[in-house]
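Heads up, one of the protein chains got dropped from this complex, but the rest are sitting where they should.
Going by the order they are written in, the chains are A and B; count residues from 1 in each one.
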Amino acid sequence: MSAALLDVTDLKKHYPLKGGLLGGTTGYVYAVDGVSFQIARAETLSLVGESGCGKSTVGKAVLRLFDITSGQVVLDGKRIDDLSTGALRAVRRRVQVVFQDPFSSLNPRMRVRDILAEPIRNFGLAKDGRDLEARVAALMDKVRLPRDAVNRWPHEFSGGQRQRIGIARALAAEPDLIVCDEAVSALDVSVKAQIVNLLQDLQQELGLALLFISHDLAIVEHMTHRVAVMYLGKIVEVAPKRSLFAAPKHPYTEALLSAVPVPMPGKARERILLKGDVPSPINPPKGCRFHTRCPYAFDRCRAEEPRLNHVATALDPGHVAACHLHDLPAAENPLAVAKGAALVAA
Amino acid sequence: MASASVLSPIEAAPPSGVAAAAPLPDVLPPVKPKKGFIGFVRRNPTMAFGAALLLLMVLVAIFAPLLGTVDPTALAPAKRTREPSALYWFGTDMLGRDVYSRVLYGARVSLIVGFSVAILASVAGMAIGMVSGYVRLLDSVIMRVMDGLMSIPPILLAIALMALTRGSVQNVIIAITIAEIPRVSRLVRGVVLSLREQPYVEAAVAAGTRTPAIILRHILPNTLAPITVQATYICAAAMITEAILSFIGAGTPPIIPSWGNIMAEGRALWQVKPYIVFFPAVFLSITVLAVNLLGDGLRDALDPRMAKRL
């Protein structure tokens, strides 16, 4: 996929664990352990998974907020993971971020105008002071906040309004890609809908690509084009939305879908309750990382790590999953049939 | 399909008989939100009380010559150790000097030392803490030095430093400042390290802001609140340290009236003429209390958890 806007290959981020008498490295947290994906222009790819699966770390690696352990991050044909600080600055304009917490994501000691003007000044986007003012006003219009609110401080706004300011700041740099790190998770239901609609409108209007990191599958299904499911630092399944929700091809995805509570009382649905908890990323299980909780695990899963492969029975050729079950004959593969509808009671 | 009925509009026709809910009275007496000065005092009573007390002390120090004092250094051997009376409000000491005048002038030394140390230690500690929090290579070196300094009690460090030089108010200020710097540095470093992880700082990095601008615009302004609070505590500690240094003869020279000096001179007569020690001690306590109350009030007012009041 040479046309991809973002191409991440075998990304790894291991955090050293310091300990012992001499403060030496005693081990590693395998936060992200070999993740590859692409995002096309104007496309939304969602990264879903539970806490500690490494999805936020992937987002920060794409933003180059730290140095990665190994792998490649290519933006629009240009490798960015090995750029020096100076060379990186020019690239930064193209990838921006919206964070989860609307309260800690805005500097409490800056007025809204200065918050929005900062990226514009940094990248020299405005011709003069008048242009800067006009750009700030246009950003306020885009996120549907009153223009005269630019003179106010962040604490004068509600959570949803602050999230709008955060989105306006991301747009100020005129990016191609926005990383939304749980961008709507901390908001109340009614406000969440406002922000989701806003993000969708902006994407259409500006042709933005979104890396939408979330644990909320219902929002993801509503927002996204494609979904990548992460578990313990690895991607276990990637698929276009419809294919994934109709016919999940990884046991973990299946369990996730069946676990989401749906606001439809009394609907019968197939329930898959996972046993136990997510293992520690310091000492991930050998073989398939999911085998300790997988209801279908067999001997091969404990020994050999599955690779992301195309799934023959999938609805869409772009549907890949990392599961040995798909090497079994279809009659013995519990994931061969499409049971998304039964799982989510749709 | 559930969503179909969800979106159906409700009946638009007005109802025939309007059912009004019976209004409930408030269960608390009404609160009149007060704006301006009174509102500030009501919201921050501790800070207001501490600030008022401290302001009073500052005014006393500045206007000491106008408050019925005489020359605090004038000797009058004939009028030694007079008890407090209408003529000598706080009595006279063993050299016949007026204790009231000496205590009022003594406020100058205490306040100058307290404020100077607070400002100097905060500025120096902020610079060191900022470097330490941002330049990871220097961090371990700086922090080990600070740990070393902190392993010596500040008062001992100040005494040791004073032993190297002669007694003067400037030297007292410098000695106490050096002793207090490690505390501020550690605080600033901790704040800087936590601020660096804040989403708004990460967003600024992603928005291409250069490191110096990040420090100036995003880190520094947000360290001011905790440093201001810390500065008040350092001010109080410095006043006490100054008094101790003077009391043991390692601080302000004896010719300058300072609370520590007055107490040191009254020490010998403590059992028979307690008032010589009593009055400077009370003034020192009140001033330290005022500064600490101000600090507590500031801490409560600046605490972000308190900002989200019910």
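Assume a residue touches a chain if its C-beta (ideal position, glycine included) is under 8 Å from a C-beta of that chain, and two chains touch if they have at least 3 such contacts.
As a working rule, contacts and distances are computed from a predicted model.
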Omitted chain, identified by the protein name its UniProt record gives, among "Beta-ketoacyl-[acyl-carrier-protein] synthase III", "Cysteine desulfurase", "Glycosyltransferase family 2 protein" or "Peptide ABC transporter ATP-binding protein": "Peptide ABC transporter ATP-binding protein"
Contact with the hidden chain (one of B:42, B:144 or B:267): B:42
Contacting the left-out chain in the complete assembly, out of A:86, A:129, A:263 or A:329: A:263
Option from B:23, B:36 or B:77 whose C-beta touches the chain left out: B:23
Among A:78, A:127, A:155 or A:222, the residue in touch with the chain that has been omitted: A:222
Footprint left on chain B by the chain that the document does not show: 2-3, 5-7, 9-15, 18-24, 26-28, 30-31, 33, 39, 42-43, 309-310
Missing-partner contacts on chain A, residue numbers: 50-51, 158, 160, 188-190, 192-194, 196-197, 200, 215, 217-219, 221-222, 241-242, 245-246, 255-266, 271, 273-274, 277-278, 340-341, 344-346
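Operating definition for what follows: only the chains that are shown with their structure count from here on.
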Contacting residues of chain B [partner chain A, same complex]: 2, 198-210, 217-218, 221-222, 304, 307
Parts of chain A lying in touch with chain B, wherever the complex brings them together: 60, 63, 65, 89, 92-93, 95-97, 99-101, 104-110, 118-119, 122-123, 155, 166, 169-170, 172-173, 263-264
